[in-house]
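Every protein chain except one is present and positioned as in the full complex.
We just call them A, B and C in the order they show up, numbering each chain from 1.
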Amino acid sequence: MMRLQLPRAGRSGYGAPAVGAGLALLVLLPLFGASRYWLVLGMQVWVLAAYAYSYQLLFGRAGMLSFGHAVYFGLGAFAAAHALNSRALAAMGLPVEMIPLIGMLAGLGAAVVFGFPSTRRAGTPFAMVTLGIGELVAACFLMFPGFFGGEAGISTNRAALGGWVAANYGAADRAYVLIALWALALGAMALWIARTPLGLLARATRDNAARLAFCGIEPSAVRFRLMLVAGALAGAAGALSTLLNEIVSVESVSLAMSANVLLMTVVGGPAHAFGPLLGALTLTLMQSVLSRFTHAWVFYYGLMFILTVLFAPNGLTGIVSDVLRNARQLGAGGMARRYGAPVAAALLAGLLAIGTIEIAFFRDEGIGAARVFPAWGAAGLSLGCLAALLWLRRSLRGLA
Amino acid sequence: MSASILSLEGVRLSFGHADIIRGASFSIREGEIHALIGPNGAGKSTLFHLISGRLAPVSGHIRFRGRDIAGARPSLIARLGLSRSFQQTSAFPSLTVAENLAIAVMGATGERGSILRTSAAMPAVWARVEALLGKIGLARFADRIVANLAYSEQRILEIGLACAGDPALILLDEPTAGMSRAETEEMVPVLRAIARGRTLVLVEHDMEVVFRIADTVTVLVHGEVLVSGPPEAIRSDPRVRQAYLGQSPEAAHG
Amino acid sequence: MDFIFPAALNAISYGLLLFMLAAGLTLVFSLMGVMNFAHASLYMLGAYFAYSIARQAGFWVGLVAAPLLVAGLGMLIERHVLRHLHARGHIPELLFTFGLVLVIEEIVKLVWGLGAVDYRVPPELRGTLFEAFGTRFPMHKGFVILVALASLGAIWWLIARTRTGLVVRAALANPAMVESLGHDVGRIFTLVFGLGAGLAGIAGAVGGAVLVTEPAMAAHLGTIIFVIVVVGGLGSIKGAFIASLLIGGLESVLIAIDVRLSDLLMPLKGLSSGLDAVLALKASQLAPILPYLLMVAVLVFRPRGLFGEREV
Partner (left out) sequence: MTRKFDRRHVLAGLGGSLALPALGARGWAQSPSVKIAQLEILSGGFALLGESNARAVEIGVEEFNARPGQAVKLEVQLFDSKGSAQEAQTIFSQVADQGVRYVTGGGTSAVVGSLIDAIGRYNERNPGKEILYLNHQAIDPDFTNARCSYWHFRFDPHVLMRMDALTTFLAVDKSVKQVFLINQDYAFGHQVQNGAKEQLATKRRDIKIVGEELHPIGRVKDFSPFVAKIKASGADTIITGNFGSDLVLLIRAANDAGLDVKFYTYYANALGAPTALGEAGVGRTRLVTGMDLNALNPRMQWIHKRLREKYPKIELFHAAYFDMIDMLGAAFRKAGSTDPRAVAKALEGLTIEGISGEITMRAEDHQMLAPLFVQTFGAADGVAIKKGIEGTNFGFRTEGRFKASETIQPHSCVMKRPG
């Protein structure tokens, strides 16, 4: 009997033990004496990664480009905040570990309501409907301050409820472990879904929805089911964000939040198992660390997104796995010979471009590079940048 | 004479003022191989779209096993046991050959995308896929991504997809389009094989293939049925000659 | 009546401004199938370019030069980026234009600052056009109407009456056919994209002066013009026209009406206390969500849009 290679979405190829050990190290970050700031940043990465994993199911698997995913994330976050503040739930002894389940239910409920009108269509119309629904829900938030706390949002305290494992999760290190484990579980669920029959049908709808219908399977039903799953996972991720921030405000459902998850997923790699994690890490570092050095961080982030769309459709994880694959074939020396010149040229061009931008725009503010370089530096750097770009082009030709 | 499995009664389709199908009526008997021929623009593919549910007729009835399916959704029609292939190869290009067939099988077996087991854990589906792979002769390409298949293999896969769900009736849209003589020769037995135990309707430009395998031939001109009958009668019918005479030889032979 | 009349004139002026944007977006979409997310960003660039030129050379020079610059930029984008992405399908194109929105907004902030710039119509347009029902109708609003009609008329003439227009119309209907007739479809795409961008540029040069020129102006209009294009029916210029006036007017009319939902639903009073928060809203407070409700409803119940010939 013939052996079929069965579908395995999200094969890492890095060796399961190594991946497991790495993840365990990440989860146990607090044991290594990470300060509160790094823990909070870490939690942010986990929350965003969980959110991005839910989005990857839609965009990466089924090609559903949603501009309103924050609806599910935000409603999950609000449900979690209300649950944390609810005396009735506290009296019933709801442990804080179960809060993400509340968010999951809220996300699922929202997906039942909004999923139907949006998943009837695919492609560009789907993108437009989700955009409309996203704007709709965001606008509603300010209209019903009774439910959503108005612009101030809803404050809560993650230590308000007791826990099963720890007495409470007020301290950052305990909260970190809770959030990391939940995020891992959510990511695993998303990857699991990709490997189920639903995941297979998701890829089929992306490839050719019309053909799927002629096979007897309604593509809009597949999209709807995916939306339910993705909505539930996003809702749980939203609940994690409530546990982290202890406040939920309108920004949780905003277009910016919807855009963030799209950016993370694309930059990280829309199809790779580690794409969302890497995307979340990149966004968090740029938003929280790079933003301390330059006002232009959003510009760099947008530029990075565009470059990814243009030149690396498989995102950063795509680049990494390409490099690893080539490295195995070529060895260190071969890699250096082959990629040394283009990488050096790209790095140089990038650095010079950043320098030019910093000097040109922050002259009168005197921040960043503008502090050290004189005004004419910008002109010099931009010329250098141009030269580096030409060099890059030449070395890329050499590659091809 | 066996019972009719599919019958069209006065099926009409128009876009704006242009009539595409002007009241087509004919019926297809269970178990036969029925060929639809006609010059370019006669509305053959459009008729397929109407039968398979991609388009809805303005008026008229399409009865499949006694049930009116005019205007029903494609997925419903497919579940009723009416399947089709496409003129352009239009499978799922980023999936493997086996996965393509699995999806078609899932559609027929009523699998709606469980999330509680992996897709590997569908023994019935994969067993059927393996059988199909053997039948259409693509077993060695099982794990090949469809986009990387050669053209003729993609055409064969297209037919495999159409019969994966063991449908009662298959619509094949130009199964030999774009194939070399030799490839077409290979296709003829495949067509005979899949026709075993079911009804086959095909649109085909290659007259040689049509007259070799068809039990009945229906000639469509300008959205109307010109004549319908056994191949020998069609071959000698002067109206058919007339209809084809104005056409270039390519149109007559595909 | 005393405030319905000025409200109607406002609606026309604002609606036509929206239409200048929606027309370009529709044109590009029907030809290339690309929903250009960055269309409103081109509008913003039009305003900022016009502002910078106006400071050096005067308002009228800016009004002409800025749209040309924006059109050129649009053609560059089409020629050097979108065309290459086209082969990979619509999603990468959509993603690219989405990224462009971010980048253009940041560039505008870096170059022109975070706040609004003082871009106003020149003194000769600051007066009152006429007075009716006790309200003055400012001249600059009439100017918006004039520019919109003139530029749309020019576009119409270009497409309906010139040879190039004939090829464009043919390409709209059947690009493969036009290609086989020996026309360079790529050039037509570039041209049409430039035309759409230019229209956005004109809208920006005028709209920026009449409304406000600030980095958020693209985000404010961006989603609204999508709503218009979808509600009107993708690819339908007529639909875009009606939807522009409809959406432009909706806001003015809703603001003018002083009704609460609870007043409308008086007979149903006591139905549910849970809906109190909804019912207490005034019609004018609903104004921001109504376009989106309309869009979702259209996409669900009438996917072709109001006047679309084909499904979205």
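One rule holds in what follows: a contact is a pair of C-beta atoms (placed from the backbone, for glycine too) under 8 Å apart; a residue touches a chain by one contact, two chains touch by 3 or more.
Predicted model, so just to flag it, every value in this text is computed and none were measured.
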Displayed partners of the chain not shown (whole complex): A, C
Residue among C:76, C:116 or C:172 that touches the chain left out of view: C:116
Per the touch definition above, residue among A:86, A:291 or A:382 touching the missing chain: A:291
Options A:75, A:172 or A:360, residue touching the unrepresented chain: A:172
Residues from chain C at the interface with the omitted partner, ascending: 2-3, 6-7, 10, 14, 109, 113-116, 118, 128, 134-136, 138, 140-141, 211-212, 214-216, 220-221, 251-252, 255-256, 282, 284-285, 287-288
Residues of chain A (touch criterion as defined above) contacting the omitted chain: 35-37, 39-41, 44, 139, 142-143, 145, 150-153, 155, 157, 159, 170-172, 241, 244-247, 249-252, 282, 285-295, 298, 300, 351, 354-355, 358, 364, 367-369, 371-372
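Everything below uses one rule, namely that only the chains that are shown with their structure count from here on.
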Chain C and chain B - chains in contact with each: A
Central chain of the complex, centres being mean CA coordinates: A
Rounded Å distance between chain A and chain B, as computed from the means of their C-alpha atoms: 44
Intercentroid distance (Cα basis), chain C paired with chain A, Å: 31
Residues within chain B bordering two or more other chains: none
Residues on chain B engaged by chain A in the complex (per definition of touch): 52-54, 73-75, 78-79, 83-84, 86, 90-96, 98-99, 102-104, 106-108, 111-120, 122, 126, 129-130, 133, 139, 142-143, 161, 164-165
Parts of chain C lying in touch with chain A, wherever the complex brings them together: 33, 35, 81, 84-85, 88, 90-92, 94-96, 98-100, 102-103, 106-107, 110-111, 223, 226-227, 230, 277-278, 281, 285, 288-289, 292-293, 295-296, 299-300, 303, 312
Residue ranges of chain A in contact with chain B within the complex: 1-2, 4-8, 192-193, 195-204, 206-208, 210-219, 221-222, 225, 229
